[in-house]
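Note that this complex is displayed minus one protein chain, with the remaining chains in position.
Note that the chains are named A and B in the order they appear, and that numbering of residues resets to 1 at the start of each chain.
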Amino acid sequence: MNGRIVYIASNTFREAVRDRVLYNLIAFALLMSGAAILVGQISIGIEHLVVVNLGLTAVSLFGVVIAIFIGIGLVSKEIDKRTLYTVLSRPVRRWEFIVGKFFGLAGTLVVNTFFMALGVFAALLYVSHHFHLSDGWVLVALYFIILQFLIITALALLFSSFSSPLLSAVFAFALFVIGTFSEDLRGFAGMTHGLTRWLATGAAYLVPNFSALNVISSVAHEQPVPGQLILSNTAYALVYASMALCGAVLIFERRNLK
Amino acid sequence: MTAIDILGLEKTYSVGFWRKKPKTALHPLHLRVEEGEIFGFLGPNGAGKTTTLKMLMGLVYPTAGSARILDMEINDPRMKAQIGFLPEQPYFYDYLTAVELLDYYGQLSGVAPKERSRKVREVLERVGLADVIRVQLRKFSKGMLQRVGIAQAILHDPRIVFFDEPMSGLDPMGRREVRDLMEQLKHEGKTVFFSTHILSDAEALCDRVAIIHLGELRSVGAVVDLTSSIEGNVELVWHGNKIPAAMNALGADCHVTGDTVRAVLLEGNQEAALEALRREQLRIISLIPVRTSLEEYFVRKLQPSKAVAGVTR
Partner (left out) sequence: MKPSLRTTVTAAILLLSCLAGSVLLLRSIDRQRSGATLDEVLYISSPKLLKHLSLGYDGLLADIYWTRVVQYFGDKLDKGAEHYDLLAPLLEITTTLDPHLLVAYEYGSNFLAANGGQPERAIELVEFGIRNNPSEWRLYYDLGFIYYLEFKDYAKASESFLRGSRVPDAHPFLKVLAAQMAERGGDIQTARLLWTTTFQTTKDRDIRGNAAAHLRALQVDEDITILEKLVAHYRDKTGHLPQSFSDLEAANLMRGTPVDPVGHTYKLMPDGHVQVRVPDDLPFIQKGTPPGYVAPKPKFKPVD
């Protein structure tokens, strides 16, 4: 059983690679080198800050775009193209298919982020000439970004299991934006009354909490990230992604393939 | 053992936006297929053949009824390991090569890692694709894809194979090869369940057939029993190009070619036909019985008023 999940995951990875997704690394490399060189030449005292801010923001945005664009098709494309017929007629359970797809895309994003991390640190080395101890926090920020990817991937997969690619992309993107302001949403919900309060609070807790996973600007200012927060965020990302995956499994289990 | 046991399998869709009208794709179907036979599932397009197959594969859930394959549940992975499925006009991951695809499917079907590469090579040779194993599937023609489809269906040595329109997209050579393959599978002790609207193939291959039309099962039985159950035809050939009026009254199917006329009519009407020709003093060339084909049975069995499109010889 676990073997099949691994096989599905590696095939999903292979599909992403052959879809030329990793070419985005070229664009990223160009962006980082351009920025590093530009900032290094101007030398206005904030090179380190700019490289970290720009680098991490780019990693996050590139990754979210990839997660959404590939994620929305993970299930719907296979149903539309009917490639699922010969897969599901084999001893593969429907939930194994969902889980395998998830790990395939998540794995792709981790690999992608790894190469981007190399790029960020290379740029940092270029502008600062050596590493500071505080650059370790950049790794934590990258880890949090990967946790964001897990959540977005699971959500895109959830939408893909019942919705068309266009709608899925819109939903996923909307949730990403709203999730970035989820702390504000919870604060706002606390200021309302009555039925609105119930609805707003419900929504505020359902929306993925990306605010806590975005430590880019504090890491850029070499602020440490509390260990407790790392643990809590990890647990939250795993729990939230699992929740979305369960939803996908429940929906997909019931689908009549056309 | 009963290979396939279908008990009242039914599928109804609700169509329409406001007032949902139910549309029945498959009326309750009862059918049994024994192990080791080649079973043909026949009917025109839209009869419900593919719907039945999709339900047997667990791709679509029935509205009512159930089925068991090799006396196991439809969603039982142990059962799925012993069946192979070729869908109609199959689609595969086009970014993979034939070898990669079959290797992946082999992984999913639980073929042991040690044997996988050997089995993949063997099956690709068997379907005649040995030369193109490293080409990406997006470059394959329809016929080549069909062969890949057959390959993936038999790769893991299943006990039963399900083919949905296996001849589609193949040229006559290809169709011959597939027919031979299906015979071989039977010799290997496998059960073959295939759906088609090409009756001559079914006639040549099948031990038993089921005929389905507009979602309803019309008849089941051995080909020979079915065809002998209806009255045979005779072919009458005579000189000249005159067709006596009586011929049309007898419902004869007449064709004029040069200076001979060829007519096909029911055996029971042959005396009246001969009488009509003698009266007109037309010279008879031959009178021979025509073997009743499955097509004949098919056309007679299914009401002529309803569309029987898609039936070919």
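Simple rule for what comes next: a residue touches a chain if its C-beta (ideal position, glycine included) is under 8 Å from a C-beta of that chain, and two chains touch if they have at least 3 such contacts.
If you're wondering where the values come from, they're calculated on a predicted model, not measured in any experiment.
*Asks:* Any idea which of A:126, A:162 or A:181 touches the chain not displayed?
*Replies:* Hidden-chain contact among the options goes to A:181.
*Asks:* Given the full complex, what residues of subunit B touch the hidden partner chain?
*Replies:* 9, 55, 58, 61-62, 65-67, 73-75
*Asks:* What is the set of subunit A residues that contact the non-displayed chain in the whole complex?
*Replies:* Residue positions of subunit A that touch the missing chain: 93-95, 181, 183-184, 186-188, 191, 205, 209, 211-212, 217-218, 220-221, 226, 228-229, 232-233, 235-236, 239-240, 242-243, 246-247, 249-250, 253-254.
The rule is simple: only the chains that are shown with their structure count from here on.
*Asks:* Using Cα averages as centroids, what's the distance between subunit A and subunit B in whole Å?
*Replies:* Whole-Å distance between the two chain centres: 48.
*Asks:* Flag every residue of subunit A that touches subunit B in the complex, lowest number first.
*Replies:* On the subunit A side, the touching residues are 3-4, 7-8, 11, 14-15, 18-19, 81-93, 254, 256-257.
*Asks:* Can you list the subunit B residues touching subunit A in their complex?
*Replies:* 54, 57-61, 75, 77-78, 80-81, 83-87, 90-93, 95-96, 104-105, 107-110, 149, 152-153, 162
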